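Contents: one structure, followed by commentary.
Every protein chain but one is kept in place in this view of the complex.
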Amino acid sequence: MILPFVVAGLVLGALYALSGVGMLVLYRTTGVLNFGYGALGAMSAMLAWQFAELRMQPVLAYALGILVATALSLLFGFLAGPFLATVTTLTKATATLGLALILLGVMLFAWNDKARFLRLATDTIGFQLGTRITVTQIICLGLATVIVIGTSLYLRHSPTGTSMRALASDRELASMLGIRVRRVELLAWAVSGALGGISGILLSSQTRLEPLFLTFIVIPVLAAVVVGRFKSLVGTLVGGLVIGVVQAVASAFPSTSPFSNATPFVVATIVILYLQRRKVVTIEVSR
Amino acid sequence: MTAITARSVVTLSIAALLAASLVGCVADNAGAGNAGGNTSKSDLKCGLGNGKKATGDPIKVGAIATASGGVDFSSSPNSSKAYFDCVNDNGGINGRPIDYSFKDDALDPTKTAQLAAGYAADTSIVGLVGDATFIGCDVANAEYAKANLYSITGVGVPQACFHSSNIAPVNAGPRQSAIQLLQWLQKEGKADKVFQVGLNTQGNGDWVAAGINEYAKANGINIVGTELSDPTESNWLPLIQKIKDSGATSVIIVDPGPITAAILAAVEQQDARGTITWTCTASCYDAQFGSQIGAYWDGFVANSELQLVDSAGTDNELWKSVMDAYAAKDAPRDTFSQAGFLAAKIFTDALLKLDPKNITRDTVSTALLGVKAYKSDLLCVPWYYGQADEHNANHSTRTAEIKNGVYTKLTGCIDSGDPALTSILANEKSEGLVG
Partner (left out) sequence: MTATVNQRSSRVAAWSPAKLFSARNIVVLVVVVGVLIFTPSVVGAYWTRIFTICTIFSIAAAGIALLYGRLGLVSLGQVSLIGVGGWITLRIGHATSLPFEVVLVIAAIGTGIIGVLVGLPALRLSGLNLAIVTLMLAGAFEVIFNVTGFPNGGDGFLGRAQGGVLQQPLARPSLGTTDPDYFRYVVVVAAIMFLVIGLHLSNRPGRAWAAIRQSEAGALAAGIGTVRYRLWALAVVSATTGVAGGLLAGNAGLLDPISFKAPASILLFATVLIGGAYSLVGAVIAGFLSQGVPPLLNAWGLDGNLIFVLLGFGMIQAITTAPQGIAGQLQGLVRRIAGAIAKRRSR
């Protein structure tokens, strides 16, 4: 019976995609590939857990967690934005590694590396559809689809979205056209942080609530973004879902099960190598 | 487009915080199980039990425990610390307080080796009490043996902890715990098809599985499946599928509490409990486990390597009250905690017999080696150290089941039927180690 695995894979893949969309929005607007994205999600999940442990209403705890992730992302974008705009893509990404390490250190210091459980209220409610599906899983799938479609439409049709796309293609030109560059960038950081917070909480309920693990879940999420060729939101969604399903189905068979966790890495490597198969000697313009 | 100004962000946050504080809280309904003690702090009889704070020269004692990296056994040394604090408040070791601290090896044997070498080289450390390393007993023992340093380990997990010259665990170990679950299942007639679940950590999962297989072969029990997984595993669907496919009638889980709770949560999510008898080794025997896994799991069975929490008995009561008085409020009341407490008590009782002016590593080591026929209501059989290359003095355990969210007694002491214990049992008889 493969069905429970397929469902679990779709859910995990949807979360990879949801996370990936957040990373992609930021990358397309500012050129920053945020390696600290997982850490933002982890911070959101840990805070949500902590507030819930302190007897706060769960929904409020989650909202606070997401808010803090947004704020942290915004803060980093505000402080580091001007500098990051002047360096190469590689250096931008390396700087966000620093953010990831700082957040990880704070989290490990505040809460240690113990495995905890984030039990969402919707975890226990479910129904049979060939296999048992919980409401949390439906939320994950639904949220991912809605957000991908919503972001797609937003980028294409709304004025801010168009500004973001303009920024993505040429920052200097966009500023000359009167687009408030800094404001749009900060909006991208905020949106990215919010999406990171949401996906962090959902990921922690579907996998593990552990700071180190959630911080480096950015690696499989990156795989989804790679499949989307760093451009396409729908590509990221498809990539995430495919990676999730393949990973889950691989875990169903004893011969491939131990290697199933390597799926995102293998997929991403193959996609990058395929996309870069034609050797082009480029001279990168660092702005 | 709304402007992201600093002011709007601040306003939003304040509004959220206000909302949080007003609507905020949920009622506290987590029970502490049945692990509360009844003795007040001033009446505790730890060590000399004379209520006088010890002010002499401190005696340094250490421990190595795995507290992070995927499993957390810090409950054992933390409980040792609680007992030592109580001893220090009650006269210490004939006036000398115990200076106790433990170090975390984070599930990395390289780190265990480093910490062990550090302890071995530090001559002010007279002994180790309440250790609970998940992976490092072999590398640690190599260091201890060179330096005449002995450890009364609280929680031994891998095989090496029970096959070392300088390490003697107070607990029975996962292999004995699992085999005794199998013995109970056999007695109850539920052992026709048994599935075992464990961790793939070297010397842990494979050693326990070997023990179960050996006992099963000797007693005609059918083991339909073995699944050893990584401590960091989070996808339990394959395991649940395997259990379903094997047609098992009972499952023995040999995982630490949190991992077992995750497995059980996944089983509950798939509604796969069925008519299978689900059991777990003493690592699940934690007073809050019942409320953690929820009402779905009423009737869940666990082994207990020491006394059952709700039993009467002086040492059991002392443990509960010492934890209430000296340990953190949310410190687990589990088997590991009892083990750490007992290790500290054995150590204290051994040291009280020494001349307080002559407490060095050599005198302490001789005293520890000489511990025999140590009785406690926490144990089924007397405990001993003794000079040997294997130490597994505790090999009789009890069983409990969850009823209405708390563990209640299911069986009394069951003696181990592990075929590999014969040499130890013979040694006990010939050396008179159990009195």
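Read from first to last, the chains carry the letters A and B; within each, the first residue is number 1.
Here is the rule we use: a contact is a pair of C-beta atoms (placed from the backbone, for glycine too) under 8 Å apart; a residue touches a chain by one contact, two chains touch by 3 or more.
Owing to the predicted nature of the structure, the values given are computational and were not obtained by experimental measurement.
> Per the definition of touch given earlier, which of B:Pro58, B:Pro109 or B:Gly294 contacts the omitted chain?
B:Pro109
> May I ask which residue of B:Phe102, B:Trp184, B:Trp207 or B:Phe336 touches the chain that does not appear here?
With B:Phe102, B:Trp184, B:Trp207 or B:Phe336 as choices, the missing chain is touched by B:Trp207.
> For chain B, which residues reach the chain that was dropped from this view?
Within chain B, the residues that touch the unshown chain are 69-70, 103, 106-110, 113-114, 117-118, 120-122, 135, 138-139, 142, 159-160, 163, 200, 202-203, 206-207, 209-211, 230, 420.
> On chain A, what residues meet the omitted chain?
33, 80, 83, 87-91, 93-95, 97-106, 108-109, 112, 212, 215-216, 219-220, 222-223, 226, 258-259, 261-262, 264-266, 268-269, 272-273, 276, 279, 281, 283-284
Assume only the chains that are shown with their structure count from here on.
> If you average the CA atoms of chain A and of chain B, how far apart do the two points sit, in angstrom?
38
> Which of the residues in chain A come into contact with chain B in the complex?
So the residues of chain A in touch with chain B come to 1, 4-5, 8, 51, 55-58, 60, 63-64, 67, 71, 74, 112-115, 117, 119, 123-124, 126, 131-132, 134, 159-160, 183, 186-187, 190, 207-208, 213, 248, 251-252, 254, 257, 260.
> Give every residue of chain B touching chain A within the complex, in rising order.
The contact residues of chain B facing chain A are 1, 3-4, 9, 12-13, 16, 19-20, 23-28, 67-70, 72, 106, 232, 234-235, 237-238, 240-242, 258-259, 261-262, 265, 268-271.
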